[in-house]
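Excluded from the complex is one protein chain; the other protein chains are retained at their positions.
Moving on, here comes chain A:
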Amino acid sequence: MSHASSAGTPAERPGARRGVFGSGLAKGLAVTLRTMTRRSVTEHYPDTQPELPPRSRGVIGLFEENCTVCMLCARECPDWCIYIDSHKETVPPAAPGGRERSRNVLDRFAIDFALCMYCGICIEVCPFDALFWSPEFEYAETDIRELTHERDTLREWMWTVPEPPPLDEGAEEAKEVAAARKAADKAAQVAEADMLAAHREHPAEETAAPAGQPQRNPDPEATDQGARSPGDRNAPRRPDRDEAPRAPDQDTRGGAE
């Protein structure tokens, strides 16, 4: 008793000096009462979906059109939870007389989310932007083996990847955007020169040529516009832009024209 009271007395003294007796008690009651009148912050999850920030680490989506089977993700993964199978295919020469090229074709891409520790190293390390974080989180299974998700599921999750948040004011432009714009500008210049040349050579075909010429390279034009509009800074990252598999030699072809 004496020990406890000696511990209790110093704590009481400053309280008595501070204000009216019982003001601390009243303050405690006021806090709880005020909180009761405010709206609670509870997320009503199963009834309403939570609003997750765009950088949430929910699940990993695979944008398999970008994947070159370089295996960097599988090798960097600390948990060894990424499984990749592939084979080589020979592509006929792009130009007549050229030589055949070989390229990797993805056969299997699976992530075992029972092993995954959501470190995001695979996404960081992917040089071709084929892996993305998605805020999607409702993929619980009743069997642990069903947590190994194959490429079709991973590709489906790609649709849930949100647009990245806009860059800060005055931030450096993303490298991809700058490169895409450079290529587009170059292509536009070439197209303009072609058109002028065609106009000089065949003035009679004036009506047909301008309609036909720009159609040969619609992609650089589109990329150019996309890169310049401020809301679309990181446009090349978005999956809906490149739905068709990107041919490896696309850039060279565009530049040659």
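In this section, a residue touches a chain if its C-beta (ideal position, glycine included) is under 8 Å from a C-beta of that chain, and two chains touch if they have at least 3 such contacts; residues count from 1.
Just so we're on the same page, contacts and distances are computed from a predicted model.
For the chain that is left out, the UniProt protein name among "NADH-quinone oxidoreductase subunit H", "Secreted protein", "Cation:proton antiporter subunit C" or "ABC transporter permease subunit" is "NADH-quinone oxidoreductase subunit H". The chain omitted from view is touched by exactly one of A:Val20, A:Val41 or A:Ala171, namely A:Val41. Here the missing chain is touched by one residue of A:Val20, A:Leu33 or A:Ala171, and it is A:Leu33.
Within chain A, the residues in touch with the undisplayed chain are 1, 4-5, 8, 25, 28-29, 31-33, 35-36, 38, 40-42, 44.
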